[in-house]
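Note that one protein chain of the assembly has been removed; the remaining protein chains are unaltered in position.
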Amino acid sequence: MEHTLDVVTLGEAMIRLSPPSFQRLEQATSLDMRVGGAELNVAVGGARLGLKTAWVSKLPDNPLGRFVANKAREHGVDVSHIVWTKGERMGLYFVEFGAQPRPSSVLYDRADSAIGRMKPGDFDWPAIFSGARLLHISGITPALGQSCAEASLEAAEAGHAAGCLVSVDVNYRAKLWTEAEANSVMTQLMAHTDILITTEEDTRRVFGIEAPDYRDVARELQAKFGLKAVAVTLRETISVWRNRWSAFALAGDQLYEAPSYEVEVVDRLGAGDSFTAGFLWGYVQGDVGKGVAYGTAFSALKHSTPGDFNWGSLEEVEALVKGQGLRIQR
Amino acid sequence: MEHTLDVVTLGEAMIRLSPPSFQRLEQATSLDMRVGGAELNVAVGGARLGLKTAWVSKLPDNPLGRFVANKAREHGVDVSHIVWTKGERMGLYFVEFGAQPRPSSVLYDRADSAIGRMKPGDFDWPAIFSGARLLHISGITPALGQSCAEASLEAAEAGHAAGCLVSVDVNYRAKLWTEAEANSVMTQLMAHTDILITTEEDTRRVFGIEAPDYRDVARELQAKFGLKAVAVTLRETISVWRNRWSAFALAGDQLYEAPSYEVEVVDRLGAGDSFTAGFLWGYVQGDVGKGVAYGTAFSALKHSTPGDFNWGSLEEVEALVKGQGLRIQR
Amino acid sequence: MEHTLDVVTLGEAMIRLSPPSFQRLEQATSLDMRVGGAELNVAVGGARLGLKTAWVSKLPDNPLGRFVANKAREHGVDVSHIVWTKGERMGLYFVEFGAQPRPSSVLYDRADSAIGRMKPGDFDWPAIFSGARLLHISGITPALGQSCAEASLEAAEAGHAAGCLVSVDVNYRAKLWTEAEANSVMTQLMAHTDILITTEEDTRRVFGIEAPDYRDVARELQAKFGLKAVAVTLRETISVWRNRWSAFALAGDQLYEAPSYEVEVVDRLGAGDSFTAGFLWGYVQGDVGKGVAYGTAFSALKHSTPGDFNWGSLEEVEALVKGQGLRIQR
Amino acid sequence: MEHTLDVVTLGEAMIRLSPPSFQRLEQATSLDMRVGGAELNVAVGGARLGLKTAWVSKLPDNPLGRFVANKAREHGVDVSHIVWTKGERMGLYFVEFGAQPRPSSVLYDRADSAIGRMKPGDFDWPAIFSGARLLHISGITPALGQSCAEASLEAAEAGHAAGCLVSVDVNYRAKLWTEAEANSVMTQLMAHTDILITTEEDTRRVFGIEAPDYRDVARELQAKFGLKAVAVTLRETISVWRNRWSAFALAGDQLYEAPSYEVEVVDRLGAGDSFTAGFLWGYVQGDVGKGVAYGTAFSALKHSTPGDFNWGSLEEVEALVKGQGLRIQR
Amino acid sequence: MEHTLDVVTLGEAMIRLSPPSFQRLEQATSLDMRVGGAELNVAVGGARLGLKTAWVSKLPDNPLGRFVANKAREHGVDVSHIVWTKGERMGLYFVEFGAQPRPSSVLYDRADSAIGRMKPGDFDWPAIFSGARLLHISGITPALGQSCAEASLEAAEAGHAAGCLVSVDVNYRAKLWTEAEANSVMTQLMAHTDILITTEEDTRRVFGIEAPDYRDVARELQAKFGLKAVAVTLRETISVWRNRWSAFALAGDQLYEAPSYEVEVVDRLGAGDSFTAGFLWGYVQGDVGKGVAYGTAFSALKHSTPGDFNWGSLEEVEALVKGQGLRIQR
Partner (left out) sequence: MEHTLDVVTLGEAMIRLSPPSFQRLEQATSLDMRVGGAELNVAVGGARLGLKTAWVSKLPDNPLGRFVANKAREHGVDVSHIVWTKGERMGLYFVEFGAQPRPSSVLYDRADSAIGRMKPGDFDWPAIFSGARLLHISGITPALGQSCAEASLEAAEAGHAAGCLVSVDVNYRAKLWTEAEANSVMTQLMAHTDILITTEEDTRRVFGIEAPDYRDVARELQAKFGLKAVAVTLRETISVWRNRWSAFALAGDQLYEAPSYEVEVVDRLGAGDSFTAGFLWGYVQGDVGKGVAYGTAFSALKHSTPGDFNWGSLEEVEALVKGQGLRIQR
């Protein structure tokens, strides 16, 4: 069967506002305006790599809502399943970029957004999943509220029922829910999940699983939830401007480990989502190892550009995987 | 008695975000960040002219709330009576600047702001009004919600009780309440009001008063509500970039009319509030005619600068009133 | 039959670079980067009004080519028929914005662009026109070179053969070809044309037709080429910052005249293409009068925003047609 | 004899700092940085039109002094006669751009600049004037201080002695000296002056000459000081953004009058200096009428670009003189 | 006794102009406009941490002077004791940001500023110190000129007489005075000084004191001048973009040492003043150790933001002192 969509994602995207040049918000006189949100970031990243992706969400029918849909569409993401609403608001977040010893920080203003009020029945899942191969959501979507948790479970069930793979990124956000709440909902979600993407910290906080060797963490997750694949990203924060970044995946009893990249950090937001995009790109081709390698390289590249979205290309990922150096390209 | 404060204002201020260079929001990649809000604009304008002013409001204790307080303080406005809250949001609004035939437009995102949840008892009015001469609020403050209407009435009553003059700008906003709702609340407010500032349109919509001669509108308001003074601003929109602007006031049976200024419009937001600031500046000196003349000149100057706030000075107002020309000053 | 595409356009788009704030190119230290091109402008305008539009062109497979396709896609224009090439260049143009008595000006750097080298056979027209309703090209496309003229004729013939309406905007560019060359090619093109959009000056220069009453110019064109509709735009340049703008159309023996708009000019590039988009929007609904009225209003609005593209909406056009005033919208 | 220099000018240039987008200085967070100064403006304007020009001044040997020399050199002005000093400062001025009813304004910070401390003997005039055709100074140069007045007279005497024409622009600045001081020094300067450029107002204030017909003002100046030519610029300030601009000249008994241009004002600083540059360009060719016509057109164009310098070209001046319209050039 | 002011500072602040993005001044086309000056930086930093601070200075009554006062007031610094003057100038300085091997550099243009002409008797010290707890000045204030040295001594004497603590930061500036001059004046100042803040280099240059162990330097200063506390900041310049920063203090025979922070340098100006602010914040609470720890953390944070002022908060300082990591805060 020919798939008309490789990856469908469901979640919130927000207007992202950030002061330029390391200014604090209190100092700012203008804010750079972009778009970000975990599941949209994945859809954009997938599209950049050549996948057919769609992003499902609810947006207010005003200039800010259109701004978000435009930016998704700019990258070729299918926005035809977005539900447009009247009178609701667009979520926003504000980013301050740091320098050691001041970490970067995010201030959210996302309460009462259109998507934050979604509930089961809002989307025509059978139509959306017809011809689709994979559904991806992150733990942020169910964390937006009780009805969002229900709608997320509805989506995962519907995806599974339609024969789609279901991929979940734990993405625990302590500002949105408690560890206990997350544990309850995410555990339900695991019943429909094939692919889990996480970090050591999120796994410990949400599932209470930890081990001295991170490989054992993956093995325990795999066993507990019967997952087809578990991928774990690994970040070492050398300084605010310099991080070390890697990932590995476990599929069956095979372990795939990516090299570690030392990255100069222009903007680390969305890096994890770039890994997911690249990992799923490999996974839907049936090549988990390529998924880990390309996902890690793609997300390493993400750190070098401003914004949540990854503006890189498959050619650039391939060059990096093959060991292209750092000299100017001309 | 020496007054320690000339003008106290109560109301909402918001972060104001606007794309530069006549861009639409959908085109923007950065937004200019300023602060605006009717009553804060009046407090700033009054301070620029030399009055001791305070602005009373509720702000979230986060960088956005501090941004607003900082900008008020930058102009010398007393912010010591602000109530700081945890976990609430800052209201925002987005401005698009137009060019004929496209009018400028504002998109509000103010629901659930800290101040929008104020209620009676939030402020220690006796302490605030001790030593104060005048309270000013606009019709936006009670329009923010039922409890805001109650809190506005509480403030007006407390002001009157403390011997303050009470000034009200009708400022009808159809997006916030119906004409019937406005009529009900504003009529109650009139019982405590000494000075009313309005436009012909707002008077018709809120109080159902209209007349062929705008002077008769003022006379009818004066008679109906027993007002010490009624001031009416007059705007003619020649084009988006060129307006004609004037005002008059009725105090007792004396009518004061300002000249009409043809203004080149850089940014017309806050112009009415600049009139109010200048008018009150004159009024508290006991010179209504000077209030009308200076208020009109001060607000004409407001159109020439970006932002809701008026960055002009008393010297500039005086020069304009005295007929300074348009040649470059050097 | 359900049409899957309302309007297909064929032509060149370029990277548009312009110094901000009325600077001359020689003064500039940065250039605003946008995209423009007559036929893409029409496709974007049509999409903004709700039509399903596609833009057909050739682009180099490099960041500049992708930039152009991205911006088309941002507005929902179908870019799936673009032919991507290796090793060719993207055309550019530089715009200087003027102030009386200095007119705005454009410096083209478009030679040897990928699309400028197109030739018959480059596009799979039967596939493109399957399900399409209308083909639109401007006189710029055939003017790009001999093989471009041939490819333009091929497209028009294929469009006609596939049952599409064919629309042509004369758009004479003296820097690209002589009046004699234009006359020869455009006359051939007329054999396949249903709808002609032009100005009085272009009609005189390309077809040698002129008359004291511009309505007679339209009648003569209609008669000579057997056109279903002729639309003529009318611009009066009061000053560089203020123009008067209108249009009319002749269909059968019915004349439709739009009101005249006095516009404050932020950026007049692409205004004619906005008229075309709006006119075709009405025409494909079978309402020529609405096409003239909405096309004129849509293009009047275009002058108020930077860039060739029209970021307006159908709602805004309707408000303008219905006589909405110039006061700030809030 | 072949002239190696057409025009030598002597005077102060300053760093010019201005807030963008009609902001007041108090609002600004960045300032545009340019260079301006009457005599340098003339040298740059002359060079743009094709004259060989040199600017003589004193500059501090620091980045700000080099900035000024660089910008002169960028236009081909000969800066080899500049005297570089240690430990002195560069003069600055701050410009605020207005909108009716707020005029634009300039705040000077020029005290104690390197050139403000010049004195007779600072420059090697015989070497400078060898091969030169004309010296131009404005009334600002002697107004900078007593020793500057002496150095200005020294220059004019030396110029005359070397066979150069001497041109003077009255340019009265009330902040620098009184009318009586100006009268005394400028009258001495007239003894060495061939060409006088002035306005009606400056003539009245400095020389006490006025008449109902401005032509008579020119005639009286001519008679009183035995001038070869008198040129007078005429500005009408319709609004801050719209001026009317013209000029005329009297040479012998021949009167030359330029057409009047209605200009949209981006930046009017330096416009008078552009007239001088164009007038001298014509004069040194022996064509006073062309000088008036081209000088007026060149200065009308100046209003359309930011900065004191004129970035126009002889081709543009010719097109304007020949009646080119306002339509976009492409 | 309730103190109405915690810290009063006396000194010069200047308009600070810097090219963005590592440009040299000669390359710049715009300059970022901020405010800086050692004593104002301390007052702002103290206010950010919650102290009641006032800054005493002289400012010209023009837009540049008001700009400086506004920015102080924005942070809640009391500016009511500023003396406003007519006809004097505002000092300026220009900053170029470097990258290894090019150090950052500052070009001052501060001669003849209003404050640079201060003299004894300019300020009403008894009124200023009534209710104040501490006076702080740096060695820059007396270095501005002979009369400034006298006025500084007057202030210190008056402060002591009024029962204030007196704090002095050596801040030796070789461009303002010689080591001998500094030694003479600073030694006089020490007679009234309780708290000395310095570096090893400044101590050697101004007081001729040096020792292999920096703790001995502090002990020698303490003994020689009978100081209540000596604090010394320690900077290691690993590269231009990376510094190591620490401090210690000696009070009585107790030594307090802060940890060393490796900082990524956005802007190091004002860092020493941030230490002073934090140190005094602790000192006036009677906790020297907290002063050293918080002062060092507060100044480490200062390096991460543009401008001389510290926009951090007490909460951020506490988080850093408690060992918060570098991961993004959200």
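Per-chain residue numbering starts at 1, and chain names A, B, C, D and E are given in the order in which the chains are listed.
What we mean here is this: a contact is a pair of C-beta atoms (placed from the backbone, for glycine too) under 8 Å apart; a residue touches a chain by one contact, two chains touch by 3 or more.
For clarity, every value in this text was computed on a predicted model and none was experimentally measured.
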| item | value |
| --- | --- |
| Missing chain: touched chains present in the view | A, C, D, E |
| Per the touch definition above, residue among D:T29, D:N70 or D:Q188 touching the missing chain | D:N70 |
| Hidden partner chain, touching residue among C:M33, C:A161, C:A174 or C:A191 | C:M33 |
| Contact with the hidden chain (one of E:T4, E:S80, E:Q100 or E:Q146) | E:Q100 |
| Option from C:N62, C:S147 or C:Q329 whose C-beta touches the chain left out | C:N62 |
| Residue, one of A:G65, A:G116 or A:G307, that touches the chain absent here | A:G307 |
| Residues of subunit D (touch criterion as defined above) contacting the omitted chain | 70-71, 73-76 |
| Subunit E, residues in touch with the chain not shown (by the definition above) | 21-24, 26-27, 98-106, 108, 173, 175, 237, 239-241, 268-269 |
| Positions on subunit C contacted by the hidden chain, ascending | 17, 20, 24-26, 28-34, 62-64, 66-67, 70, 89-90, 92, 94, 96, 107, 109, 111-112 |
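In the analysis below, only the chains that are shown with their structure count from here on.
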| item | value |
| --- | --- |
| Any chain in contact with subunit C as well as subunit D | B |
| Between subunit B and its twin subunit D, rotation from the CA superposition, multiple of 5 degrees | 120 |
| Mean-CA-position distance for subunit C and subunit A (Å) | 40 |
| Multi-chain contact sites of subunit B, meaning residues that touch two or more partners | 20, 24, 26, 70 |
| Graph class of chain-chain contacts, one of line, ring, star, complete, other | other |
